[in-house]
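Attaching a single structure in structure tokens format; questions to follow.
All protein chains of the complex are present and in place, except for one that has been dropped.
Up next is chain A:
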Amino acid sequence: MELRRRIAFQQAKIILISSFLIGGLSALAQFYIDLTNVRAQQLENIERSLSIYEPSIKRAVYSLNVSEAIEVADLMVSDPLFNAATIFDDFGDLMAATHNTPKPLSWTASFSFYLLDIPPQYQRSLKISDGSKPSNAKLIVELDTITVAEGLANRALALSISGFFATVLLSAALFAIFYRFISTPIQRISQWVEQLERLGTNLSLPYQKEDELGDLVRNVHTIWHKKDTAAQQVLTLAYYDPLTQLANRRLLTEELDKSLETSNQHNGVGAVMYLDIDRFKTINDSLGHNVGDQLLVEIAERISKLVGRHSLCARFGGDEFVLLLPELGDEETAIRKAKHLAREIIDAVAIPTKIERNSIHCSTSIGITTFSEPTDCSNQVLRRADTALYRVKAEGRNNYQFYDQSMQQQARWRWEIEEGLHQAIAKDELQIWLQPQVSAEHFIIGAEVLLRWQHPEKGLISPIEFISIAEESGQIDALEAWVLDRSLALLRQWQNKGLPECFERLSINISPAHFMQPGFTSRVLALLDQHAIDGVNIEFEITENLLIENFSLASKTMNILQAHGISFAIDDFGTGYSSLRYLSQLPLNILKIDRSFISDLEHNNNDASLVEVILITADKLGLAVIAEGVETSAQEAILAEHGCKIYQGFYFSRPQPAASFYSLLTAQNGFLKLVSTV
């Protein structure tokens, strides 16, 4: 740092200027006081000297003693105070006149004499009393200005010089002191602060005295330590999951990018595992988020213990975990190791977890992908692993699956469907189709509303292909709300046009996700009020598992809706885990036998038996039964034999667009003329 920028220098400069100013003012004051004193003193000296010589002069004048007068005059000018003396007797005659050779006057003495304001010449009248009338002799003296003023000038000069040197010395001394005791410590402290960023607060304190600088150092140390701690916390929060202390998405993504780069350089193969806890939401909702969090922590710990030191385990959010397994070797070795680890994880997660008073059994689904391609990036790798996970989910969970190319196509298909669904309603691509439900007499007594999607590029898409996607992407609510609204609107429209009397029900599928939505009841009731359907039962088809998983809420919702005229049918009955108690306690109206029991009815006696049991049970419970998937007359016959009275299937009619269905319904006043089918 330049010397002139240092605090010590600045302070010394200030002190120097201040000292000069103060010293200057002080010197001026002192000079003025000195001037006043010198003036008074010199006037006194002059008066005193004159009074000393006056008697001699008077005596010489009285005696008219010229020699004595000259002698006195000479004596006066030998006095350094006087430069010349002239004596006139009382008759006006010159008695003596003496003067010294004028000495050159310095400008300081001249100026000082000017300031003293003493007259250079003094004239004194000396009264001579000789008995006659008193008369005055005259003494004229000239002052020696050098003598009078030199002292003052010399003192002023001495004062100025001494003051100047004193000020300079003081400033130099203070500069040295400030440099030693302030600038140097501050510089040391500055260097220490500079190193804090690099070496942290482990450095010894550069200054430990109990003064302001010491306080500064200690405060900086404390603040820096807090900053480091906060930074560490921020880093932790930025890169680690606060619940499980595992890495978070950001850290794993960054590490994955690094691994990809390393993998490309070394031609090694790594792997990424994307896993989540099966049905974690159910556990969370039923046992509470506190238990859910503890479960996550426990699972995270188990998984962490299984992964190697060079691997990274991250929690991506919710119940999703991602493992990064870099540099596993070649492709075959990587796959082998990944499989082994996946199995270990599945087994570890399967161990029951005791939390509070709960013993929780859970499983995990794992999607795995390897990475080795130069073009791989973290997003692609994660997407592949996620796609693989999705396949595991689709295939029953509690397993692992490696990614293959077909998954990508499927994933892409799925993405296109998901994206398309967002605009399907706005673009009016959705269609209401209906499949007739017929009585034993082949009258169309009702219909099941089916949703079709006329994709502009893919053509007609079956709900089998997009409903699950809609459910997973959260769009099912909007779709079913649209279906409900359009269905009721259609029904209202048909009623206005005219419906056969045999048509008495319209069955609409409601997904569990939609059914459990807050506000579902109110929205349904609003639609009912809006469309004011009268004379036709609106029937909601719900799944068995909805009842099992959400019995209490389902029961409450069903009772409310039933009170407003809604009927409920259990769809795909026989494939779920519902109990007879559920069937008896819930406000159900219909059981729809799943098509799987019908498809091989002619040849499978077990299916026939099951169908018979279902029919008997339904009858006992006062529930109607609809057999789904009836495709042959033989199936109809067997069902009829067992007492089934309502049928639905291709044998009677395929699903039809709404307009076609209405035409079919009203063509023969509800009677369905069968077309010859197998």
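Here, contacts are C-beta pairs under 8 Å (C-beta built on N, C-alpha and C of every residue); 3 or more make two chains touch, one makes a residue touch a chain; residues count from 1.
Note that contacts and distances are computed from a predicted model.
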{"item": "Per UniProt, the name of the complex member that is left out, chosen from \"proton-translocating NAD(P)(+) transhydrogenase\", \"Cytochrome bo3 quinol oxidase subunit 1 apoprotein\", \"Solute-binding protein family 3/N-terminal domain-containing protein\" or \"NADH-quinone oxidoreductase chain 13\"", "value": "\"Solute-binding protein family 3/N-terminal domain-containing protein\""}
{"item": "Selected residue (touches chain absent from view) among A:10, A:41, A:65 or A:617", "value": "A:65"}
{"item": "Interface residues of chain A (partner: the chain not displayed)", "value": "62-65, 89, 91, 93, 130-133, 135"}
